[in-house]
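A single protein chain has been omitted from the complex, and every remaining protein chain is retained in its original position.
Note that the chains take the letters A, B, C and D in the order they are written out, and that residue 1 is the start of every chain.
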Amino acid sequence: MKLHFLLFLAVTVSVPAVRAEQPILFPHSTHINKVHLKCIDCHISADTRDAATIPGIRKCMLCHAKVATDKPEIKKLAAIAASGREIPWQRVYGFEKAAAVKFRHGPHARHKVPCATCHGDMPNAITAQPLVKHNMGTCITCHRQNNASDDCATCHY
Amino acid sequence: MAEHPELLPYGIIREDLFRPLSRAGSKWWFTVTVCFLLVLAGLAAWGVQLRDGLGVTGLNRPVFWGLYIVDFVFWIGISHAGTLISAILRLTDAAWRKPVTRAAEAITLFALMIGGLFPIIHLGRAWFFYWLIPYPNARLMWPNFRSPLVWDLVAILTYVTGSAIYLYLPLIPDMAQLGAHNKPWRRKLYTTLSLGWTGSDREWHALEMAMKLNAVIILAIAISVHTVVAWDFSMSIAPTWHSTMFGPYFVVGAIFSGIGALIIVMATLRRTLHLENYLIKRHFDNMSKLMLTMSLLWFYFTMSEHITIWYGNEPKEMGVFGQRTRGDYAFWFWTMVVVNFVIPVTLLGIKKLRSITTAVIASFGVLIGMWLERYLIVVPTLVTPRLASATSVYSPSWVELMITVATFAAMILLYLLFARLFPIIAVWEYKPHSPEEED
Amino acid sequence: MPTGKETHTDQAKPHRWGMVVDLDRCTGCEACVVACHAENNIAVSNPEEAARGRVNHWLRVDRYYEGQFPDVKVKYRPVLCQHCDEAPCEPVCPVNATYHNPEGLNVQVYNRCVGTFYCANNCPYTVRSFNWFDPQWPEPMQLQHNPDVSLRPGGVMEKCTFCIQRIKRVEESADAGSRPVADGEVQPACVQSCPAEAMVFGDLNDPDSKVSRLAGDGRATKLMEELGTKPKVVYLDRAR
Amino acid sequence: MERRNFFKILSTASAGAVATSCGTSTDALIPLLVPEQDLIPGVEYWHPSVCTACPSGCGVLARVMDGERIIERISVERSTAGKTEKLRQRLAAIKKLEGNPLDHVSGGRLCARGQASVQSLYNPDRLRGPMKRSGVRGEATFQPISWKQAIAEASDQLLKIKAEAADRIAIVTGPGANTRTLALRGFAKAIGAPEPVVCSVASWAAERKAAELALNWQGLPFYDVTNARHILSVGADFLGGWISPVHYARQFGAFRQARTEIRGYLAHAESRLSITASAADQWLPLKPGSEAQFLAAVGRILLDLNLAPKASSVPAGVLAAFRGFDLAALIAATGIDERRLRQAVEQLGRSEGPLVLAGASSIHTNSVDAIIASHCVNMMLGNIGAPGGILPPAKAAIEPLTNPRFAEALSQARAIILDEANPLYTAPKSAHIKEALTKAGFVLSFATTLDDSAAWADLILPAHHSLEGELAVAPSTASRVSLAVGGAFVQPLYETQAVPATLAALAAGMNVTFQPATAKEIAEPLLPKDLPWETVVREGGFHADPGLPSVPAPKSKPAAKAVSSPATFSVNPAKFEGDGPFLLQPYLSPQLHDGSLSNLPWLQECPDPASSAVWSLPVEIDPVTAQKLGIASGDNVKLESATGSITVPAYIHPGAVPGVLSMALGGGHQHFGRYASGRGANPLEILALAHEPATGDLATGATRVRLTRIGPGKDLIQYSAEDKEERPHAHR
Partner (left out) sequence: MFLIAEYRSKDALVEALLALKGAGLTAEDLAVFSEEPIEFRKGILDRHSNMSKAAVAGAVTLGTLATWFVYYAQHNYELITGGMPIFSFWATGIITYETTMLGAVLATFFWFLWESGLIRRRDPEAPIPVIGPASMSLRVKCDSARADSFVETLRRTGAIKTERRGK
């Protein structure tokens, strides 16, 4: 089994990460370490629902209508908010359509999988980046280690 | 003199057999061009299929297998011409085999290369065919080794490897001799491929040893390969496919069609390469007898297969049986019986009628008949599924036909190229025998 | 021979999903057919493809006429994947795209499928259907797509899943509430739609479930049971 | 039905955050700010609504989740201002309809047509906004126009015509009883136009009329199939296309297998092997139009055998009429073997819970006679108002429109308003609809998709899909006061408008006071005090308990004024028009209904239960006739009546009644989107203009036709061609 894990690491490590260009340099670190927000304060349904959700611009503006309005990134934010649009965040993790895979945050949160397992050290990161490389091997290995089902139909249907 | 080509002066033999390598007529170029264009057209058709999806074929529910699988089984069958026949002849040390073996072995390799493509062509997502191969991957998944298709993959890979080696080994001494060719690229090709053959007795000894061993092994592989192909069908529970007899039935059919192909190839080589002194009537006579035997065997199996279905009178099987013998496929079924049995037995069984021409005619018939046999195994069963409501009809689309035609063209093309690059008859095997050693 | 996999997890799956179709109730109205399409994002073909036998239904209603006028009888039988315990389609798949899961479902993993068609050929019920082309959904038809069900690309096999997405939803909500899945809580789309309530779905492992009780009915038969496929769809014959 | 499903009904009121796009690709399209703020990807909401695929009024639950569509709009960004840009828009989308378990009609179940109505909401051929004719009328060339302009133009035109001849404004609609019907009726009244006419082959006028005449009941009688033990159904394909298929199929399931020890027995007499006949334990193939004779014979035999325990409740004159019938002649008229018929009647009479259920799936010139006869037989059996019998209809929450004389109305109309009606398709050529549409001064349509008749409109003001707007529907059959309501819970896809709102706008433009009633206004007077409107909305409607005062008590003794004497109760022979040897019997397709659902690919691809045909519907020919004429399945044949001919594929139906050519409706649309236009043929087209005299309804089964083989064709596409279970290849 260990041999296998190494094999898949060898395969995956060689894949370069695609860095997404985010429209605003959102510092997760500031919000978490300084403002002491929790992940689910913004990603509100990450612990219960399928999708974690990304907060809408109005949520940002709840604070940033007043807070730190002079910073350049916040100005960008305000400009977008004024245009009545949403922030065109780039997706960081996602499955290809052809992968036919269903990932649900809820069960993972319920079974106390830390966010960092899949999302990496976001609390110290600036903007959302794929800090952890995901592929089927990642899921399977974790599932096996945690005695979760590795039945294909757990995710593929 | 012509009765014993091996008694010809060695120098003449060499010259005769090496001559085709250096001379190409306009006919050769014409045929190569036509075949090449046909192969291109086939590739284009495949391109269309890859782009649009398998919907461009005539397949439907429930006829999920069609021409591609028919072609697959047919070509794998043809591949038995070679190695199997050559191995049998080599092991029995039939002296007349010498001009036949390499021609036969080449058929095997090319037919396998072509036949092996079909399972990929017929895939819904052909670009993922490598998922059948067990290799460590990020998905931590392995193929299902219980599937006959994985057996097929292993069997065909083994057979291709074995056949290639089996064809290659006796080519080494010939290529060593051709190393002195006047064209530089050819010289390089031949010397590289001959691996520095010196002609020492140690090499000869090892070669003969390897050939003998390989002949035994390849025989075992060849039989297993077509058995496994047969099991693709008989492992399923579709009516009339689920037959314990399919293994030997397919092997017999394969050898049968293989001989047909070989006779045609031999006759063509004889005519076009002017090898009348080497491929003599005795060869055709012997091959005809072999084919006659296989025809009788084939008939025995076919009858045995069908009479058990008829007698058993199991409704679902009778549906297929009825389709074949008096339904939509009756014409083709009876055509098959005629060309596979009536014609060969008449033409080759009656000594007076047996000649090179009749052998070729019978062979063409057998090729058609054996192709039909595969069609009649694959399609009528699928159009007559167990639940009547799922019944359907099947007629191949232009894409399937084009690809089928292209594979025949590819076979001819490969063969023409091979015959231009390598002596089609093993020259060194015409070693001067002293009369007392002659059997 | 073992028939179930011993999972190396501590989540023992207690369910074994099965269905009962009461042919005495079934009217052949085909509500289930459309319900299945609506639930499972099944591609719609077109007349040309339909004429070539390329219509995809995960669930079809077989119809057979018996007898001569005026004593004609019609037999309707909804045929869906029977989720055989020993499914002939499964061992033949070279890439394990179809296999048996711990809950007794015959699963088709679309993204693993390479399209050998072997499973479909080996299915005695002919319930597998193939995506001959990439399915087309003219705008805005995609709005109807059920996000719980994958959209299958061209070149892969598909079939009835017993609406596994619904099973998953219920199991998950049961898990979240730390309660067992109640009988009748999971309803595949066909079962839910059937006006005559001819279809019943449930856990065959639970002897008190409605489906288990009905499966023990005297009218119970299984389709082509003689093939040894051990189907999990039970038909209750029409009472005569 | 498990009430558990009810808990799925949630409101979206809970607070949530705006969730941005969860698309699968990382393209740079900017998601719009969506009003559906509470949409969380993967979370489902269930909203009650009503299915309007047919007038049964099934309460449904719509599963709403987030969806995404691409829209084009003019950019407002400074850099790209003025250019059209493609945007991905997130919006609440209906994923599926299920029956509403609280609804008494659907009971949580739904038929194929209901399931498919989502597809009419997301049909790619829906009209995007108001359209104005740009070419010659009937050419179907239109150009977009703004709502403001459209309303102005329409009200101008209507105002002009109203001033000249208000009584020549024809409003044509469907048979439903809903807020839309009510609005049309109110609008007609407000502008002084005559009451809207109904153009439909599924308005069940004969059933209504017969109930009124025989039992003095207003509305469609409610058959308590569940509690019956032995049903003899006559002429009513109640599991297929009759009044409320979901409701009756639910009852049928229970009738068959819900009771321990008791299994309901169904005998079905119809001139077609419909799906009801298929489900029946016994099928009595009637000659078309002989339902009245058959029922008369049933009554007579019951009386003869003393199996009519409540014969005394039948008016004496009627009883005498029954006794006076020439039984032999009646039986001969039905075409059924006498022994078999007598046996069937005896079985019915000896049953502990007999019920006769009659209707007119195929309307004949004597359909009302037949149904009246059935009511009389039920009276004899003591079934009126009894459990397992025939229950009186509740007071309709919304009165349906019943005037079926659309042909007359149209022929003299100066202005025509089309709503939920497609007279060019539903009426035969002989009704001269095309001429009327050509002649009219102004044609206005509220069609959601360009259909055959809307193609002749001057102006199309597309209506919302019924799932997009607020709606209340009175179910077509109910024994309690019922109303199914649906709120607006998804954003309309296009620039469409609900019909009541359009009518209000038109009225305003015409300076007429008219305010359409809302669902709440309709429902509130009917509601018991303890049932607030909010609860009704959340539950998708209400069903008054039988004890409530708003429900009329079942009449113990019907005032059967119409059937009190033999002079008014008669069993007339059905009349047929034309001179061909075959009777054409168009019927409501189990999938496509009356053709109004032909543009839904799910239904087009759902195999026809009779022929397994998809994408086209064949004419069903019996094997003997087919052999005589050399017709094989799939051949093209010509059906020729006195008024026209159509070419259709033939299907050799092993259960077809000899001499009867049945054909399902649904094909033959000239204009109806990409999935229906130009496919198949419409049998209604060649019908003779015969009417059921008591109702004025079009008699759909009264046309004689000639049948000729044209040659092999490719139009019959069957999902499964094999009709027999056993293979033809026997042991030989």
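Assume a contact is a pair of C-beta atoms (placed from the backbone, for glycine too) under 8 Å apart; a residue touches a chain by one contact, two chains touch by 3 or more.
Keep in mind the model is a prediction, meaning the values are calculated, not measured.
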Candidates B:Leu213, B:Ala330 or B:Val393 - the one touching the absent chain: B:Leu213
Contact partner of the left-out chain, one of B:Thr33, B:Thr92, B:Thr161 or B:Thr192: B:Thr161
Omitted-chain contact residue, chosen from B:Phe36, B:Trp142, B:Trp332 or B:Phe408: B:Trp142
Of C:Val20, C:Val55, C:Val74 or C:Ala87, the one touching the omitted chain in the full complex: C:Ala87
Chain B residues touching the omitted chain (full complex): 10-11, 14, 134, 140-146, 148, 150-151, 154-155, 157-158, 161-162, 165, 169, 172-173, 177, 195-210, 213-214, 217-218, 220-221, 224, 228, 231, 428-432, 434, 437
Chain not shown, touching residues in chain C: 1-5, 8, 85-93, 96, 98-100, 230
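Quick note on the criterion: only the chains that are shown with their structure count from here on.
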Chain whose Cα centroid lies nearest the overall Cα centroid: C
Where chain C and chain D are represented by their mean Cα positions, the distance between them in whole Å: 30
Between chain D and chain B, distance of the C-alpha-averaged centres to the nearest whole Å: 64
Chain A and chain B: spacing of chain centres that average the CA atoms, whole Å: 56
Touching two or more other chains - residues of chain B: 141, 388-390, 392
Residue numbers of chain D (touch at least two other chains): 41-42, 612, 720, 722, 724-725
Chain A-touching residues of chain D, taken from the complex the two chains share: 16-26, 28-33, 37, 40-43, 77
Chain D to chain C touching residues, read off their complex: 2, 4, 41-42, 65-70, 91, 93-99, 106, 108-116, 118-119, 121-124, 239-240, 245-247, 249-250, 252-254, 256-257, 263, 273, 275-279, 281, 283-285, 336-337, 493, 590-591, 601-603, 605-607, 609, 612, 614-616, 622-624, 654-658, 674, 679, 714, 717, 719-720, 722-725
For the chain A and chain B complex, residues of the former touching the latter: 4, 7-8, 11-12, 135-137, 140-141
